[in-house]
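Could you have a look at this structure, given as structure tokens, before my questions?
For this view, one protein chain was removed and the others were kept in their places.
The first chain written gets the first letter, and so on, giving A, B and C; residue counts start at 1 in each chain.
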Amino acid sequence: MHEPFIGLTELRRYFSKDVFAGLCGIEIIEAGPGYARVRMIAGEQHLNGLLMVHGGALFTLADMACAAAAHTRGRMAVAVNTTISFVKAGKADTLYAEAHEESRNHKLATYSGKVIDSAGETLALFQGMAYLKAGHLTQNEE
Amino acid sequence: MHEPFIGLTELRRYFSKDVFAGLCGIEIIEAGPGYARVRMIAGEQHLNGLLMVHGGALFTLADMACAAAAHTRGRMAVAVNTTISFVKAGKADTLYAEAHEESRNHKLATYSGKVIDSAGETLALFQGMAYLKAGHLTQNEE
Amino acid sequence: MHEPFIGLTELRRYFSKDVFAGLCGIEIIEAGPGYARVRMIAGEQHLNGLLMVHGGALFTLADMACAAAAHTRGRMAVAVNTTISFVKAGKADTLYAEAHEESRNHKLATYSGKVIDSAGETLALFQGMAYLKAGHLTQNEE
Partner (left out) sequence: MHEPFIGLTELRRYFSKDVFAGLCGIEIIEAGPGYARVRMIAGEQHLNGLLMVHGGALFTLADMACAAAAHTRGRMAVAVNTTISFVKAGKADTLYAEAHEESRNHKLATYSGKVIDSAGETLALFQGMAYLKAGHLTQNEE
């Protein structure tokens, strides 16, 4: 699959319309063909009652890494299945997730990655599958 | 495992400290031994750039259903693994997730459930595993 | 999706070509639209070194339940993602798995189910996704 990389600027522009990701404070900080790295500065608003970063916030970060990686070719995609393992409690800290494309055919692509904290400790592992749609990011322009 | 049901009031009181669940607007609306039903009134803030409910918001709702169900016995628990399949795009609507305990031993419990919309259509299916801790909800009182 | 049920006889005929399922001794014992129940008489050959039924044998039984359920409409399908949680050790016994179709669109269908022993105890829970192909079972006839 020799689809080109659309570039970080275009990718960020596309995801700037993602309100929930914005609410969570997630930013795409790096991207390449089939790869993306995202960041979330986890504060009090991301915590659960045990003062750990909520699994839902960690998942959202992981999901955004997969979504960003899946869109790096310019083709639109939707997540169809994701598995996440929570291996270490996260604290309020700068967290990162990165996703790598492990396979891609005409309709499905698979990503794996980790959520890490600022010390590089793994908080969660994930594996996600995306369904590739017919549309292209730039077609969303009016 | 003949642990008692702690009651919806106690369960809600415990999860009222969950800031991220509060940010997402998630409420526990029903619970019983090993069972919980939660609700999220999905609005503009829960949407992604395609105006679908964000996978992270759907996951957070699913995760809260599992967490609530896991705490119905009063014993503390943390999610260790969750799989979610997104089967239909969600719109701004009142969404529900319910989780049922499928198994429970001394250390691990497993839950399955669905996220549905107000018309009862399935948006996502999930399966989650929780690790049971030594503490009890009421021990968190000072 | 109003695709018809192809019938248990046709389904069994199709899966009779599945050599690995035959090696594992798996039989389809019941089927309906989007539903199948399979059986494996677990003996010494299915055990691991701890004399528990091997996770690979339990998975194969679960996978066959999903595959059979996915083919009940007559359209061909391949598994793309499966999650299994092992919740209780299985002994040499007659084991069953049943899978239910939870959703189905033009390209993807999702199944959930359980592996149970002869006493009805749950040994494993699973959730699987299948990609629907263009072909039909009866087209495989030459």
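Note that a contact is a pair of C-beta atoms (placed from the backbone, for glycine too) under 8 Å apart; a residue touches a chain by one contact, two chains touch by 3 or more.
This one's a predicted model, so the numbers in the text were calculated from it and none came from an experiment.
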Full-complex contact with the absent chain, from C:6, C:64, C:99 or C:132: C:64
Residue of B:8, B:29, B:50 or B:80 in touch with the missing chain, whole complex considered: B:80
Options C:14, C:35, C:96 or C:111, residue touching the unrepresented chain: C:14
Residues from chain B at the interface with the omitted partner, ascending: 80-81, 83, 107-108, 129, 131
Interface residues of chain C (partner: the chain not displayed): 14-21, 23-24, 44-50, 52-57, 59-60, 63-64, 67, 78-87, 89
Touch residues of chain A, complete complex, unshown partner: 81, 83, 85, 87-88, 102-103, 105, 108, 110, 112, 114, 122, 125-127, 129
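Here, only the chains that are shown with their structure count from here on.
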Copies chain A and chain C touch via same or different residues, half shared test: same
Gap in Å, rounded to a whole number, between the CA centres of chain B and chain A: 22
Whole-Å gap separating chain B and chain C, where each centre is the average of the chain's CA atoms: 28
Inter-centroid spacing, chain C versus chain A (mean Cα positions, whole Å): 32
Sequence positions of chain A contacting 2 or more other chains: 80-81, 83
